[in-house]
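Left out: one protein chain. Kept in place: all the others.
Moving on, here comes subunit A:
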């Protein structure tokens, strides 16, 4: 039972400068089954981060409900792993210790949790970096650590907020390909947020187009896996799907 259900979710912020209420998310409903990879795509300011932060439990929602495995979300918890745009690694911990952090919180013994961490680091080709500190890594490597740190805790749902937005285009493509590979191997339930339409279509089983805090449409992505940019760049179906999503997001 690792599915995520969102019913009539909404969020109203109070803007203290304008002295008014701003509704960032309107009546959003969404079902994500176990092992699904869902991308939420939409222009800047449409409420993507707000939705993700509510699912993560970082901010309270003002309407509707969020259920993970049938249980309502009340705050942050290890059932929902988060990958941040700014990586949010612990600078005072080595790469290995960062990845072992979740298991450590669960009370897993040192030898065992380091074994787990090594296994996940190998998955992201980070074995060499295990003993280094985050500040000694490139941005792309730091985000690989961010991804496996969340995965190593085996969350029910993995939440990712524009995780690849701050790395260069070349690295971003590599990271996207690696993510689809890791997803196929581990099959976590993923909600991935982005404003990059091609990224959304490349990664997802299903793309949710969002605009001004409302869901516009859900589009199923039936592209075969494993996916790689080499094969999809000129793929007709990929172009067609991306075109449709792009139009949706733009017209709104």
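In this section, contacts are C-beta pairs under 8 Å (C-beta built on N, C-alpha and C of every residue); 3 or more make two chains touch, one makes a residue touch a chain; residues count from 1.
Just so it is clear, contacts and distances are computed from a predicted model.
The subunit not displayed here is recorded in UniProt as "Taurine ABC transporter permease", chosen from "Electron transfer flavoprotein small subunit", "Taurine ABC transporter permease", "Succinate dehydrogenase iron-sulfur subunit" or "Isoquinoline 1-oxidoreductase beta subunit". Among the residues A:47, A:102 or A:188, only A:102 touches the chain that is left out of the figure.
Among A:19, A:91 or A:224, only A:91 touches the chain left out of the display.
From the options A:57, A:188 or A:213, the residue with contact to the chain not on display is A:57. Note that of A:11, A:61 or A:80, the residue touching the chain absent from this view is A:80.
Considering the complete assembly, subunit A touches the hidden chain via residues 56-58, 75-78, 80-82, 84, 86, 88-93, 101-102, 105-106, 133-136, 149-150, 153.
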